[in-house]
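Only one protein chain is missing from this complex, and each of the others stays in its spot.
Coming up: chain A.
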Amino acid sequence: MMMKSDFWRAFARNKGAVLGLVILIAIVVLAVFASVLFPGDPWDMATAPFQPPLSDDALLGSDMLGRDIASGIAHGARVSLLIGLTSTAAALAIGVTLGALAGFHGGKVDDAIMRFTELFQTIPNFVLAVVLVAIFTPSLTTIVAAIAIVSWPPLARLARAEFLSLRTREFVQAAITTGQSNTTIILRQILPNSLSPIIVSASLMVATAILLESSLSFLGLGDPNAMSWGYMIGAARTVIRQAWWMSVFPGLAIVLTVLALNLVGEGLNDALNPKLARSRG
C-alpha cells in the first residue's frame, strides 16, 4: 500500500505533471467563478461586434454578434469540464463493471462480454457519437450519454486484463477458500488492486471526452443552451480571416485543458505505477 506522501513525492518529481495540475486548477477556478467574473448570460450582446482583443470592454475581443469571447471561454469551461467528467464517470461505470465481470468469471461470460465490446470498438467513435446525438436531439444529457457509450470499451478491456491477472493471485484464492462471496472478492479484494491503471486512463479519457464534445459542438450538435468552446470555434470559422481571435482563444483553451489533463495523467501513471515509470536522467 503506497503512503500518501510517497504518492505526492513521485507525482511532484514529474515537473510536467505539476505544471499540468496548476493549469487544470486555474481552469477549474475559472469555471467555478465564471458567473462572478463574467456576470450575465454569455449569449447576450455585450459590446459592438468584431471588437479586436484588448479593446475597452472586451479583453479577448467580441464575436460577430458582439458577445464577449472571454465570458464565453469562462462559461464554456463549465460545460467542457462538466461533460468531460460526467461522461468519463459514466464510461467508467459501464466499462469497469463489464470488464470486471468478464475478467472475474472468464469462460463464456468473458466471451459474451468481449464480443459485445468488440462490436462497439469496430464502429468509428466519432461517427457513432454524431449519430447518437443527432437521433436523440442535442442536450447536455444526450451528449454525455453519447460520449460515454463510445468511450467505455478501452476501459472494459483494461479492467478485464487486470481482473484476469489478479484473479489467479494467491490472495484472491485465499479469499475464495475462506468463503467470501464473489461480490466481496470483486469489490474488496481485486478492485482496489486494479485501480491504478484505470485511474490513469480515466484521466486521459477526460481529455478525449472534452475533445469529442468540442467536435460535436463544432458541427452544431452541441447543447443549444450551453456556451461551449467547440461551438465558438464552429461559429467563428466563416470569419477566421477577418477575426482570428474568435477561434484562436477558444482553441487555445481546448489545447491547454487537454494538454494539462494529459500531463496530469502521465504524472499519475508515474506515481501509481512506479515500476513502469520511465527513468528520468
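Before moving on, here are some points about what is shown:
Basically, a residue touches a chain if its C-beta (ideal position, glycine included) is under 8 Å from a C-beta of that chain, and two chains touch if they have at least 3 such contacts; residues count from 1.
The rule is simple: contacts and distances are computed from a predicted model.
The chain not displayed here is annotated in its UniProt record as "Peptide/nickel transport system ATP-binding protein", chosen from "Electron transfer flavoprotein subunit beta", "Heme lyase NrfEFG subunit NrfE", "Peptide/nickel transport system ATP-binding protein" or "Cytochrome C biogenesis protein". Contact with the chain not shown here comes from a single listed residue; of A:35, A:55 or A:193, that residue is A:193.
Considering the complete assembly, chain A touches the hidden chain via residues 1, 169-171, 173-181, 184, 188-189, 192-193.
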